[in-house]
Every structure is written in C-alpha cells, then in structure tokens.
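The other protein chains are all here in position, but one chain of the complex has been omitted.
Showing chain A:
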Amino acid sequence: MTDAPSELEPAEPRPMSRRRVVVLALVLTACVAAATAYVIHARNVRLTVERTAPSLATRDDLEAVSAVPHLVFRNTALGDGYGHAAVVALTDVDGPRALTGSACERVYQRSDRTICLSAERKLVTTYRAQLLDRQWRPVRDLPLVGLPSRARLSADGTFVATTTFVSGDSYAQPGQFSTRTVVTPTAGGGGVDLEQFRLIVDGRQVSAADRNVWGVTFADGDTFYATAASSGTTWLVRGSMAARTLTALREDVECPSLSPDGTRIAFKKHGTLPPGKWRLAVLDLATMRETLLGEQRSVDDQAEWLDNGNVLYGMPRTGAVATSDVWVTPADGSGTPRVLVHDAWSPSVVR
C-alpha cells in the first residue's frame, strides 16, 4: 500500500518568526490606515460637493406651482433635498424647483394623488410605498416588496401600479430575479398581483410559472398596458382589470408608456442589443409600426410623455455618482435629445 494516507506529522507548525509578525503588523496597519483615509476622504468629498454645490435654485410656493401645469420628479441635486420629490412649472422646467418633504426613489402624480416609493436606509434597507394627497400628506401605506422600479397612477387616480425587483441570491439560478407588479385601488382595499391575471398569447393561455409582469401604463378606468415575460420572451400586453386578463399584442416591448392622446406607446426595445441594453422607441397602436427615437444611448426607464410630440426619460449622468438628468426627445424619431431638467429622475407630467 504505497499511497495510503500517512499518519499525521506533529501538528505544530514552525514557530512564527518575529520578523514575519512585524511585517504582518506593518501590512495590517497600512491596510487600516489606507482604508480609513479613503473612507474619510470619500465622505469629505461628498460633504464638500454638498457644501460647494451651486446652491440649488429653489422656490417656496409649492402650492402655487402645483396649481399650474407642472412636472413632478425626484430631485437628485446633491445637498439637503437630495432624493426628495420636487415640482417645477412646465413653463420654466429647468428653473427653480419647489422641494417637498417626501423622499422618493420613484414618484408619480395624477389627479389629486401621488405615489411615492421610498427607501429606508438602515442597516438593512427596506422599502415602502405611500399614497399622498395634494398637500403631500400620507393617505395610506401600500405593501411593497423588493427594490422600487416603476410607479404609475391611472389618469383619474383610481388605480396605482407599482413594480419592484424581488431578487434571489447570486448563485447559479436562472430566473432568480423576478419582478412583482401590483395594482391597487387608491380608495382602499387590497392590491392584486398581475402575475395572477391570465396571460393570453396568440389566443392561448400561458401558464408557465416564470411569468413576470412589469411597467404598467393605464389607459382608462379598466384598460392598461404592461410588459409580460416568460421563458425569455417579452410581450406588450393589454390588460383588463375586470376580466383579469393580459392579452399579448406584440413581442419585445418593455416598460410601455401611453401617449396623452392614447394612440402611441413609448417603450424600451431590447432587440439584438447586448444584455441590459435598450433603445427608446415609439409604437403606433393603430398600425403597429415602431419608430426608434433619436436617443442612441441605452435607456433603462419607463418613459413619460411631455406632450403628444415629446418623450421624457431619466438618464444617469456619466462620470457622476447617484446623479441623473431628465432628457427629452421628439416622439417621431427626429431631432436630438437634450436635457430638460438637470439633477432629476422619475418625471411625471401633470396638466
């Protein structure tokens, strides 16, 4: 038996040499010092940026600006009101903003209701969804599970839709990241998970358990559009609250957004792009013809219509951390995109 496990040699290692212990102490000290210095530096940089940031032009007449056609958004200018919902008049969108007291990752306003998805950053970050009234006072809390992704209200404010990422761990599980989209009547009562609606593709029901639904946009009291996915395919679906159905209209449409006149849908098109990349496009619902918009960069947002001719979307600012701008581009594919509101995210046009 040549290869049998040998009996153990004495378990004691050579005594550690003093020199090695000294070197280790030096390395550890260097690590602690470097890490501490960097953390303090990073904190100071942020504090300085906040202090020296061109003081954000704000206005105090929140009520007045909310009374005229306005834009509600998440303020991402570093400083005191970072992350708070803000309001500007549509006549002066990049002008002074009225800050609200509500911190929202995602915000949307319709009629006299506002939906605010917020994060409570403690040791474990948890998220919540609140319905607010005209004065930004909480009306009710909605259950919210996972990372906030999208929020929409129907035009008359009867229904609210939220989409969140419910994540698995990062082990090798296909389908580990799933979305949860819930539609809730704002007046009260429980929400319904859209995955429980019947998904109908080409007249046949898809009952696969990996169905996912996200990105709701409301049409009228009962009808809405959204994205449904199963086995790697995404569809634009037309949903009915009463019939509890989702009917597929066509493939490869994510995060639809219905135009004010109800004729077109702005959406994210994946096409043949690399994973995690999308182009912004508009689909004509009557002809089912799609038009790619002038924005060449990848867009990961649910678009919002400024009016029947222009589409808004948020875009993280290159080279900056945690700051983004709201851009505008013509809905017919012409022209070049430009920044509409600096330091902003999650726009909502209220007329």
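What we mean here is this: a residue touches a chain if its C-beta (ideal position, glycine included) is under 8 Å from a C-beta of that chain, and two chains touch if they have at least 3 such contacts; residues count from 1.
We adopt the following convention: contacts and distances are computed from a predicted model.
One chain of the assembly is not displayed; among "MFS transporter", "Vitamin K epoxide reductase domain-containing protein", "Gas vesicle protein" or "DoxX family protein", its UniProt protein name is "MFS transporter". Touch with the chain omitted from the figure is made, among A:58, A:111 or A:298, by A:298. Across A:28, A:187 or A:288, the single residue that touches the chain missing here is A:28. Screening A:189, A:203 or A:274 for touch with the missing chain picks out A:274. Set against the missing chain, the residues A:208, A:242 or A:286 yield one that touches it, A:208. Counting over the whole complex, chain A has residues 1, 3-6, 8-9, 11-14, 16, 20-21, 23-24, 27-28, 31-32, 34-35, 38-39, 42-43, 46, 82, 121-127, 143, 145-147, 165-178, 180, 208-210, 230-231, 274-278, 298, 300, 316, 321-322 touching the chain that is not drawn.
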